[in-house]
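Here the complex is missing a single protein chain, while all its other protein chains stay put.
Now for chain A:
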Amino acid sequence: MNVELTGIGVSPGVATAPVARLAAPPELGADTGPEPDPDAALASAKAALEAVAADLEARASRAEGPAGDVLFAQSMMPRDPALADRVAKALAEGRSAPHAVAAAFASFRAALEAAGGYLAERAADLDDLRDRTVATLLGLPMPGVPDPGHPFVLVARDLAPADTAALDPAQAVAVVTEQGGPTSHTAILAKSMGLPAVVACPDAASLEDGVTVLVDGRAGTVAVDPGPERVRRALEGEARRTEALSGSRGPGRTADGRAVQLLVNLGSPADLAAAAEADCEGVGLFRTEFLFLDRATAPAVEEQTEVYAQVFASFTGRRVVVRTLDAGADKPLAFVDHGQEPNPALGVRGIRLARSAAGAALLEDQLAAIGAAAAATDADVWVMAPMVATPGEARAFAARCRDHGLDTAGAMIEVPAAALRASRILDECDFASLGTNDLGQYTLAADRMNGALAELLDPWQPALLDLVGLAAEAGRESGKPVGVCGEAAGDPLLACVLVGLGATSLSMAPSAIAAVRAELATRTYEECAALAATAIGADDAREARRRVAA
């Protein structure tokens, strides 16, 4: 057999192993009680509880530290004599065994949940124990992450945070899900753990336990029964990429030496150390929301100045592109009245806040602080406004920046109108930066929060790439930099496409830099341009990715 399933590759790498499916929680079904033999039903319920406890105990003895302590306390729960008493009571009341077990757990759950905090989390543990006991009782597959005792490819409809917490990267070598998208929890987790992952792969529903698959998290493919030759080739290719990665240093360049600045995204002071240590040419997107969210009053100019200066000082001699406050009804501020907006993504957010006197004052304070911090340090400080839609907004923003001694002012291009008229926008300011996440949401009219539309939000959508191309073209004509700072820039293959479209810089998570640099170094600018043409020639994101990866 030589079947290949396709999905969206969200975490690069190649791995092969037998499939182990994440089983859904067991369905309780209708209550078929009372049990004809309540004593026998109680005995089997107790046996199921004991089996669940023994399994947890074995896991607790393998785990260390706090995780082991939690599992140890958990392993005592199914053996709780009070729990067995309540099962017996529910059986006597005429419930079936599975329903009696569920009722017994439920009777303890409420008290834990009411206590809140640590105990409320234990309430979720009780649900897991209940599901395990019911599954054992009904002879159904055990819910949660499987533990077949050998490395496996985890296959699931989708993964919840609780499922993935228990994932052991030594055992689960790759992840394939039927649902989810590039920004789903599964994708983020797999990336952080370095596990190859393919999401939005509906045909994965047909994969059964034990079937060997070859997962390519870069191409987004899952080969069923791949055969030794195919596996050998895939692993060799992966080894070559890993080698190229470890030798990757310095500024970004295409194979023919065209410079592409590789920058990092920075979202909070907590990430500063990792960002500053990264082998990068600076910060391409310094998000400043952390200073404003979750507080009752606006931060004073002095406080802001101190924080900005700290960041700039970590990047002496390098560039830092500061994005001014991007708040709105979706990211509300306690000290600004955002009113009621039925469509917050289309409402008063980003630079639009400056339309009100209060919002304009916030922006003035922020620019004053950035200006003061820039003057006191030696980073190359650029400032850009989020959600610019018109040349007039870019002009007004740039004028405010210059008032504060900030001479390099730019516009984020996240609104299709700004991409379409990028040349007019660039007439008014010094650079532009494409935020592909929002630009994708607005171009495809697909809410970023709506998982059902993940495929429309895929950054490989040719319509999104068209707009990137338009904006980059405007940059080329005016001689002004146009970079990309959305999720797209961190995908090595897509990064080459963006460069081929004309992007002059790419800003991404620090962990993505090495792979992007290595991939870029293998292609000339001409080859990148050819990849871009190939991607734009496709009809949808999946086809674009498949054609370029081929």
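Please note the rule applied: a contact is a pair of C-beta atoms (placed from the backbone, for glycine too) under 8 Å apart; a residue touches a chain by one contact, two chains touch by 3 or more; residues count from 1.
One rule holds in what follows: contacts and distances are computed from a predicted model.
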Of the options "MaoC family dehydratase N-terminal domain-containing protein", "Polyamine ABC transporter substrate-binding protein", "Phosphocarrier protein HPr" or "Ger(X)C family spore germination protein", which is the UniProt protein name for the chain that has been left out of view?
-> "Phosphocarrier protein HPr"
Among A:Glu4, A:Asp80 or A:Asp127, contact with the omitted chain is made only by A:Asp80
Contacting the left-out chain: of A:Ala58, A:Leu119 or A:Ala533, that is A:Leu119
Mind pulling the chain A residues that touch the left-out chain?
-> 66, 69-70, 72-73, 76-77, 80-83, 108, 111-112, 115, 118-119, 122, 126
